[in-house]
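Missing here is one protein chain; the remaining ones are kept as they sit in the complex.
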Amino acid sequence: MSESIHDPSTVVSQYIACTTAEESANSSDSPKEYSDILSGLVLSKELSLLQFIQVLGPYLTSESELIRPKAIQCISDTLASLRTTNSKILSRQDLTVLLDFLLTKLDDKSSVRFILQCLTNLCQFEKFITFSPLLEKLLTTFLKDYNPKSYLAKVRYESFVLLKTILTIYEIVASSAVFDPFVQSFVHIATGEKDPRNLLISFDINILISEKISFDPVQHKDFLIDLFDVAFCYFPISFTPPANDPYKITANDLKSKLRSAIAGQSLYAKDSIPSLIEKLTSTNPIVRNDVLKTLKLCVQNYEPEVIEQYWLIIWNALKYEILHNDVSIFQPHEDLIVNKNYNELVNDNDEFKPLIITLDIVSILGFKLEDTDDTIQLIVHSVTDELRDNLSNVKDKVFKQSVLLVASLASSCNLAFNKIMDFLFSYEVWGKYLGNEPTTIEPSSLSNSDAMEREVTSDDLTLTVAKQRDLIDNFGFILNSYNAISSRLLNSNKAEYDSFVATNHLLNYKDSLLIFLGQLLQSSSNLEKTLKSKTIQQLKKLIQLKGLLSEDECSLIFGYFNDILVETINEEPKSWDKDTVVQEVKVALRSIMDGSSSKNVELIIQTILPNLLGKLPDSQEETDSDVERILSLIGDLCINYKFLEILSIRLLNKLTYYSQSNSREYYILTVKLLINSIIKTENNHQFLMNSWYKNFVPRFTKSIVNIVNESKDTVNGSVEELIEVSGDLLAIIVRYIEKSHHESILNDFTDCFVNGSKLNYFKIEPPLESLISKQSVFINLYNKILASVNKPAKGVVKIGSVDAIDFIKQDIAFAKDLLNGDETYNVYIHLGYLKNLCLIVNKYYDSELSYLAEYYQLIEEVSLSSSSLSQGFLQDYEIFVWSIKGLIMKIDPLGISYLDKLISLLSCSNGELKSLISKSLSIIMIDLPLFTNVQQSINHSKLISGVQSFNVRLLYKQRIFEIILPTLIEGFNSSTLSSSKSSYLITLSNILQNIPTKILKPHLSTITPLILTSLSIKDSAILKSSLETCEIIIGESSDIIIPHLQSLIPRLVDIVITPNSVNTEEIRLLSLNCLVSVFTKIELKHVLKFQKSTTIKLVQGLDDKRRSVRKLCSDLRQVLFELGR
Amino acid sequence: MDDPINANPTIIDVSELPTRLENENKKGTGEQLVAQIVSLSLLPKSAKVSASSTSSQVPDLVSDSGSEDDEEDEEEDPVDAQEIFDLISSISDPEHPLTLAQLAVVNLADIYVPDHQADKSKICEIVIKITPTITHCSLATLIGLGIRVRLERCLPPRFRIKILIKEGTHQSENQVNKQLNDKERVAAACENDQLLTVISQMLSSCK
C-alpha cells in the first residue's frame, strides 16, 4: 500500500463506488483494497473508529436501498481486515458502541446480511471475547430482533456463520448466561430451514453443540428435544442437486451430515432410536438403507451405557428384519458373513443391502458392549433362548436366519463367541446331530435345566440329505464368526489373539465337528455330490481358520481329500475330471496353497501329490491310463513354487523313463504341463529358478537329446514338436535365472552343442556332433537358449568360445546347401539355421554386414529380368530376409533402408519376385515365441531375474509399419495393373496378420478402401487378412464402414453362400464374423434396412457342408431375427 | 409366470449334457508352432507343408461371386442328432431359469435324423420327441413351438421338422402333437407378438 496520506472520505466513497460498480459490472479495483486502506488508517491511529463511522454517516443514513448496505459492508470488510492484523486494536468501549449501533440496524432488511457479517467479525475481537456481557447482549438481541423467515437463503446463511463462529471460539458452559440464548438462537434460525447449504451448516452446528456442550438430560430436556427435532425432522433426507449449483452439494453430503448429527448426541437416543426403528417399516430400500446406516452410526457413537439401555428394542427390530426375509445372499462358502466393504460393493437401492447392514449392526452391538460382560451374558442368553427352537431344528423354516443372527453376534467379541459356541454345540441344539453325548453340555451352559426337560425324539436326528446340506452350510456361518474375530484381533492385539486362539470354546467342539464332517464325506453315497461339495467347502475353511486346527488334523483332512481324488479316478474312469466333488477339492486345495501357511503346502505335497503321480504310467506301453487328465489336474493344483519344485523333480524321473521308452506323446504332455505350471506360478508370485539349473536342467537336457536321438530314425517322429516344447521349457527356466549366471549357461550349451565337447555340463554320452560342422536339428534347441539368455554387453561378438562371424558364415553356408529327405524335418533344420542367423545378427553382431549388399545386388538384377526364380536365388533371398529381420528388430537403419528398397521393388515387372517379397514380409513381421522377450502369458513388466534377453526395440513394428504403409498405399493407388495392385494388397495383408490391433487402429481409415477392394480378390490369404482387418474396422471405428455397407454386406453374404476353393471354411467363418459385428456393433438405424434381405439370403448358408459354418450362420440369423425387437 | 406349474423339477448338471459345442479340434500348441515355422520357408519345395497359401503367381482382381466352378471338395459334416440337440438344448424353459436340456425336456436319444440326407435336393424329415416336466404341463405347446421356431430359423428348408410329445408323458398328447405340427397354426402363432416375445425370451439363452 502506498505511503501517501489518504483522505478517509474519498477512500470510503471510492469503496462505495466500486462495490456498487461491482454489483453492476466488473471493475478493475476490488473493494478490499479500500477497506484495507481504511483499516490501515485505523491501525495507524490516523483515523479513530468514531471518525470512521462519521465519515460513513451520510451513506449509513442514505435513503437508497443500494447505498446503505454498502456502508455496512464497508464496516464489515474494514473490521475483517482489522481483526486479522490486530484483534486487540479495538477497545471494549469501541466494541460496545459498534455492537449497539449494529444491533439497532438489525431491522434494516436491506443491510441485514452485512450486519450479520459485521457481528461475526466483531465477536472475534479479543476484548469482545474477554467481556462476556457483549456476547450475551448480542445473542439476546439477535434472538429478539432477527427473524429468519423474512430473508433470503444467502442472508440466513450469515446467521449460521455467526453462531458457528461463536460456538467455535467461545466456551459455552451449560450454566452460563449465554447458554440459553445461544441454544435458543440456534433452534430459532434452524427451524424451518430449507436451503441445502444452510442445512449443511445447521447440522454442523448441531454436531458441534453435541461435542462442545455437555447437557444435563433432565434440566435441559426441552433443549435436547428441540435440538434433536431441528435435525431429525429432515430424516430421511432426499435431495437432487439443481443443474448449476454453485456450492456443488450432493445428496450424500446432506445424508451423512444429518446422520452424524443424529448419532452425535447420546442423549438423543431416547428419541432417535425409537423414531429410526419406526421409520424402518418403510418399503423403499433406499430409505431403509439410510435408516439402518444411521442406526449403525448411533450404535457406534452413542455411549455404551446408552446402548445397554436400548439394545433390546434395537435387537427386536433387527431380528425382525432377518427372520422375515429371504437371506439367500449370504453364502456359506464365503469367509465372512458381512463383507468388509459391502458399502462399495452393493448400492443403496438393492433390497438385500438392508439385511447386510442389519447383521453388521448386530455384531457391532456386541462389539460395543465387549467390556460389559454381564450385559453380553444377558444378551446372549436372551437371544439364544429366543432362537433356541429355530436353531435346535434344522427343518425349521427360519433356521438359516437364526444361525445368521447368532453367528453375527458371535463374531462381535470373544465372550459372546464362546457363549454361543457352548450353546450351539450343546446336546439339545446341534450336539445331537454331531452325535455328542448329552454330557458334553457344560455346567455353565445356559438354561441347562429346560434342556433336560426337552427330550430329543429320534426323528429329530434323522436328517434328509437336503437337511444335512443346510446343517453343513450353517456350520459355515459359525466358522465365519471365528474368522471375523481372529483376523480382527490379529491386526489389533496380538496378546488377545493368542489367548483367543488358545482358549476359545470352538476348540472344545472341533473334534466332534471334524469327525462328523469326515463321516459325511466318507459315508455319503456318490449320488449326494452337493452334500460332499459343501462338506469340502467347510473343511477347507476349517483348515484356513487361523490357529484352530493342529497339523495332524489338517493332514487328516488332506487325507480325506486325497481319498476322494483317488476313489473318483478309479470309479469314474470316464468322467472323473468333470466330477463336481473333484472340482470342489481342486478349488479347496488351490485356495489353501495360494497364500496360506507353507505347513499346509508341505502336507499337500506329502499326502496328495505322490498318489497323483502314482497314476502316471512309466512308459507309453502302459495303456488305459489317462495321462492327459491326470497331468491337467496336477497342473490345476500347481500355483505354489514349493509344490512346483517338488513336482518338477518327480516329473523329471517320469521324463527320463519316457525318453528311454521313447514315449513321445507323454514326454511332450509332461513338458507342456511343466511350462504351464511355471507360467502360472510365476504369474501368481514371481520367484527365481536358479536352483533349477543344477537340479533340473542337466538331466532334462540329457533326456531331450536321448529321446530325440531315439525318435530321429523312427518314421512318425514328430521331433520338431519335441524340440520346440522342450526348448520352450529350457528357455523359460533360463529367463527366471539370475542374469549374472547367463554367460556361463550359454557357455555350457555352446560347449555341448556347438563344440560337442566330451565333458559337457549335461554329461551327454557320447558327445554330440558339432552343429556348425554338420547340420543338426539341435540348432533349434540351441536357438531357444541363445534367444533367452540375457543380451550381451555391447560389443560382445563371441558366443561362448565361438566367433559370431563364424557362426554367421556357417549359417549362410548351411542355408545354401539343402539336405534332402523328409520334407518337414529338413525344412525345420534349414529354418533353424536361418533363425540362428537372425538371432546372432540381432544380438551379437554390431558391425556392418558386408554380404547384404551383394545379395541385394542379385535381387535387383532379378527384378529387372522377368525370368522365373532359381532355387539358388530363393536361398540367397532367404538369407537376406532373415538377416534384415535381425536388424529391423533393433530398428537398425541399415535394415530399414533395405526393407524400403524391397517394398519399392513391388512395382517391378517380375511377378514371381513380387509375390516372393510379399510373402517375405510375413517373415519380417512374424512374432515367433523365439523372438519375443518375455512370454506374453507372463504379465510382469519386469522379470525378477532382470533378464532382458533380446534386442527388440519396443514398438519396432509400429515404426516399420508406419514407414512402409504409405509406400504400400501409394503403390496400390498408382499401379494400374490389377496384378501389381494385388501384390501390394497381399504384402499389406501379410503385415496385418502380424501386427497388433492397437498399432493398426490409427491407420484404419487409410486402409479401409484397400480392404474393401481386396474383399473381391480370389485369394484365400488376402481374403483372410482383409476380413480380419474388416472386422477390426467394424469394431473399432464403425463410422468409417457405414458408407460402404451397401456394397459390403452383400459381398460378405456372397462369400458365405459361395463355398469354393477360395472361400474356404475359414474364410466363410471370418465373413460371418464380420456380418455378426456389422449387425451387433453398428447403430441399428444403419443396418436395419439390410435385416430382411440378409436373413433370407443366409438361408443357403444353413445348408453349408461344414457344421461350424452352419452354426455361426444360424447364430447370425438369430441375431437378425431379434434385431430391433 | 407368477406361480410355476412345476415348482421343483429335477435338474441335470450342464456339465453332464452331451454336446459338441466348443470341444472342436484343438491342435497341440507345439504342432501349430512347428507348422508356423515351417511355413516360413520361401523355398518352393516346402509349399506342400506350408500352412498359409504360397500362391506363386499373383491372383487377379476378379470377384468370385457365384463361381461355383472350382467347388472345393471339403468333406461334409452331415446334420446329425447331436447337431439338432446342440441347437435346441440351450433354449430356456418359459417358467424356470433353466434350459430344456437341463430339465431333460429334450434328450439326445429322442432326436431322430435319417442317415442318408446328404442330397440337398431331397426332403428330409427330422423327428424330435419332447418330454414335458409333468404330464399336465400346459406349457408343453409353448415349449414345442419354441423348439420349432428355433429349428425353422436354423435348419435349411429341405428339412421337415416333426415335434411330438414323448408317448405317455402328457395327458393330451394328441392335441398337442396335432397343434405343434399344423403348419398354418405355427405360422399364425409366429405372427402373434405376445407369443413371439415369450419365444424370443426362450431363445435368448441359445448357445
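Each chain gets a letter, A and B, in the order it is written, and its residues are counted from 1.
Everything below uses one rule, namely that contacts are C-beta pairs under 8 Å (C-beta built on N, C-alpha and C of every residue); 3 or more make two chains touch, one makes a residue touch a chain.
In this section, contacts and distances are computed from a predicted model.
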Field: Chain left out of the displayed complex - its UniProt protein name, from "DNA replication protein psf2", "Probable cytosolic iron-sulfur protein assembly protein 1", "S1 motif domain-containing protein" or "DNA-directed RNA polymerase subunit"
entry: "Probable cytosolic iron-sulfur protein assembly protein 1"
Interface with the undisplayed chain - residues on chain B: 120-123, 125, 156-158, 160, 178, 182-185, 187-188, 191
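By our rule, only the chains that are shown with their structure count from here on.
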Task: Determine the centre-to-centre distance between chain A and chain B, using the mean Cα coordinates as centres, and give it in whole Å.
output: 38
Task: Could you pull out which chain B residues touch chain A in their complex?
output: 13, 15-16, 20-21, 24, 28-31, 33-34, 36-38, 40-46, 48-49, 52-72, 74-77, 79, 83, 86-87, 120, 153-158, 197, 200, 203-204, 206
Sites on chain A touched by chain B in the complex: 575, 578, 580, 668, 672, 718, 720-722, 724-725, 818, 823-824, 827-828, 830-831, 871, 874-875, 877-878, 881, 911-912, 914-916, 919-920, 922-923, 926, 928-929, 978-983, 986, 1013, 1016-1022, 1024, 1051, 1054, 1058-1065, 1099-1100, 1102-1103, 1105-1108, 1110-1111, 1114, 1117-1118, 1121-1122, 1125
